[in-house]
Each structure stands twice: as structure tokens, then as C-alpha cells.
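Here the structure comes first, spelled out in C-alpha cells, and everything after it is commentary.
All protein chains but one are shown in place.
Chain naming follows the written order as A and B, and within any one chain the residues start at number 1.
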Amino acid sequence: MVSLIRKLGHRALNLVQESGSMTLFLLEGLALAFLPPFRPRRILQEIQLIGVKSTLIILLTAAFTGMVLALQGYYTLKKYGSEGALGSAVALSLIREMGPVLTGIMVSARAGSAVTAEIGIMRITEQLDALDTMAVNPMQYVVMPKLIAGLIAVPLLTAIFDVTGILGGYLVGVMLLGVSSGSYFAGMVQSVVPLDINGGIVKSLVFGLTIILVACYKGYYTEHGAEGVSQATNQTVVLSAVLVLAWDYVLTSFFM
Amino acid sequence: MRKGNLELVVGAFVLLGLGCLAYLAIHLGKMEIMGSGYPVSVTFDNISGLKMGAAVEVAGVEVGRVESIQLSPGDRASVTLRLEPGLKLHDDAIASIRTKGIIGDKFVKLSPGNSEKLIPPGGKIRDTEAAIDLEELISSYIHGKV
Partner (left out) sequence: MIQVIDLHKSFNGQKVLDGANLTIPTGRITVVIGKSGVGKSVLLKHIIGLVKPDRGQILVDGVDIATLRGRSLRDFKKHFAVLFQGGALFDSLNVFENIAFPLREKTSLPEAEIAQRVRLRLEQMHLTSEVETKFPDELSGGMKKRVALARAMIQEPEIILFDEPVTGLDPPMSNTVFHLIRQTHQDSGYTALVVAHDIPEVFTIADQVAMLHRGRIIAQGTPAEIQNHSDPMVQSFIKGEVDFLEG
């Protein structure tokens, strides 16, 4: 019984320690963005890796999400005879929840794992040490551009997700199920308010930073060779997905 | 060559993203780019359900948006409307809060009036009708007051 409590205590201490060191890691990474050299090219490369390369999967996910939202929404709303509200139902679910959360989860699966693997391999093949010996700060050369790219790319991907989802909903709702085009868009314009948009943007900023932070951190502290890299990659996807959903709850309760 | 490509691809991505963001913010979020139109304030007893960004209509035509909502002294709701520049509101205009359908969104309905004095930008609409509270209506019906 005592050993059980001790184990629990050990776990709890570990958790506190890890979140503390992750916070320091984040602060250092962000602070380095304001110190020369600024590395705009590295940031561009990372936007390409995190943003551009995730665009296709985001388009696909978004289109299907919008379509299924329209389908579900249509049959529910039809019971109350208010199919006209379909546009607003689709747009609100996308902008407030589905857009930021699904973008976050897709980015963590697509880009987060890649980031961890890349940095983890740099760790075990001593490329990070090599940077250090050349008097180049690996935090600034490797981690900082990724964090900044995450902050830029994820909100943009979320916006792309929202718009694509709305078009997907239009496809099903209007072209297939016969809701009038006017009421689809007018309803949407009617019911979406600036707070929804701002909330969505804030969420996507937080998610973007969280995912890339976890990915960089797990990669940076990879140990034990190739096995360690695959473990770290796995942990990144699980942890960042859980954190995205947890943050989502916190932020939603904050904005409502 | 590779350098040019990277910049092009990232540029296109950022442009696409910003385009989507702009569509959401301006078209759906009704972000005012230049703050066009003029503000008019109006105080209601009860606005339950009216939100920032909600429509303002005259005879069913949209002529503006709800810009801000605050609690004013005397526990009344002070609402600022931003209206299209060409719209003329007369001194005896009436603002009322209505609902689209039974369960739809709340909006502000204006009857511009026809007295000789106009309400200037930044002015106040004096005659108002509060939101119709469906529950209250039903309960008073049940209790036989109507």
C-alpha cells in the first residue's frame, strides 16, 4: 500500500518536473526568436514542412468533415423544420470546434511526428552536438524556427480547414440535399459572430504552439538510439493529441 | 532554383491561408475594415439572446450590425448599432428586438419613422421594444392573463 502511494507520488513528481522543463524549453525557444541571428530562411523551410506539406491532408479531412456535418445536421434540423439553419450549424461547429481541433490532431499526426523523428535522429547521430561544437545554438537553429512556423502555419491551416469544410457542407447540404443556397450562406453570415472567429484563431495558435513544443521537446531529449526515436515519436502523437483536446476544453469554457 | 521554389511554395501557402482567414474574419466575422457607417445607440429593457454582430434590419433589409452591448445604469442594456451611411433615421424611429422564426437568431428591427428631425451619427433612438420572451409569453398564457 505504501509502495503504491510512493509510486503515485513518483509519477506525480515526474509529471510536474516534465511540465516545468517543457515550459522552460518553450520560453528559451521563443526568447531565441528575438536574438540574432534571426534565421528567416529556416523559418520558411519549417513553414514548408509543417504547413505546406500538411495542406493536402487538411483539405481532405476538412471536406469530409464539412460533408458529414451537413448530412448529420440536415436530418436533425429537418425534424424541427429548420433546414435553413444548416449553414449556421455547419459553420459554427467548424469554426468553434472541428476546425481547430481536427487541424491540431492532423498536424500532430502528420507534422508533429515528423518533427520529433527529425530532431530525435539529429540527437542520436550527434548532429545537435555538432551544432553545439560549431558554436551554433541547436535550440536556435533547430527548435526556434519550428516553434515560430507552428505559430504561423497552424492558424492558417485552421482557416483553410474552416473554409474547405464550409464548402464541403455546401456540396452536401445545397447540391445534394436541396437546402437553398441563399439560406445556407445567409444563415451562416447571420449566426457567426466575431467572438467565434477570434476564439477559433486563439485556439489554433495555442494548439499549434503546443503540438510543435511537444514534438520538439520529445525529439530533443531522445535517448537510446533508434528505439528511442520511435518511442519519442509515438509519445509525441499521443501527448499532443491529448493536450489539444484538454486545451480545447479549457479554452472553450473560457470563451463561452 | 531550389531557393526560389521554397519561397514560392511557402508564399502560396501563406496567401491561401490568409485568404481563408480574411474570408472568415471579414465576411463571417463582420470585421469592420474601415469602420464604415455611423453609430447609433439604443437602450433596451431586455435584449436576451442578442449578440454582437447580429443584424439590424429595416423592412427585412439588412442595414447594419450590432457593434457592442453593455449594461447601462438602471440595469438596462445599452446597445450600439453601426448603420449604413445612406440610411436616414428619424427622431421617432423605433428599435425592437425580434427573432428569426421561433428558434432563430435575434436581430434588431428598425422602423425609421417619419418626423422632421433626423437622428445624427452618435445619437440615440428613444423608442424601443424589448425582446419578446417566449417563455414568459407562454407562462402568462397558461396562467390565463392573455
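Methods note: a contact is a pair of C-beta atoms (placed from the backbone, for glycine too) under 8 Å apart; a residue touches a chain by one contact, two chains touch by 3 or more.
This is a predicted model, so every value here is computed, not measured.
In terms of the touch definition stated at the top, the absent chain reaches A within the entire complex.
Annotation: of A:122, A:143, A:174 or A:213, A:122 touches the absent chain (contact as defined above).
One chain of the complex is left out; on chain A, the residues touching it are 45, 118, 121-122, 125-127, 129-130, 132-136.
To be clear about the criterion, only the chains that are shown with their structure count from here on.
Per-chain CA centroids place chain A at a distance of 33 Å from chain B. Here chain B touches chain A in the complex through residues 6-7, 9-10, 13-14, 16-18, 20-21, 23-25, 27-31, 51-55, 100-101, 103-105, 107, going by the rule given at the top.
Partner chain B is touched in their complex by these residues of chain A: 44-45, 47-48, 51-52, 55, 80, 82, 84-85, 88, 91, 95, 152-153, 155-157, 159-160, 162-163, 188-198, 200-201.
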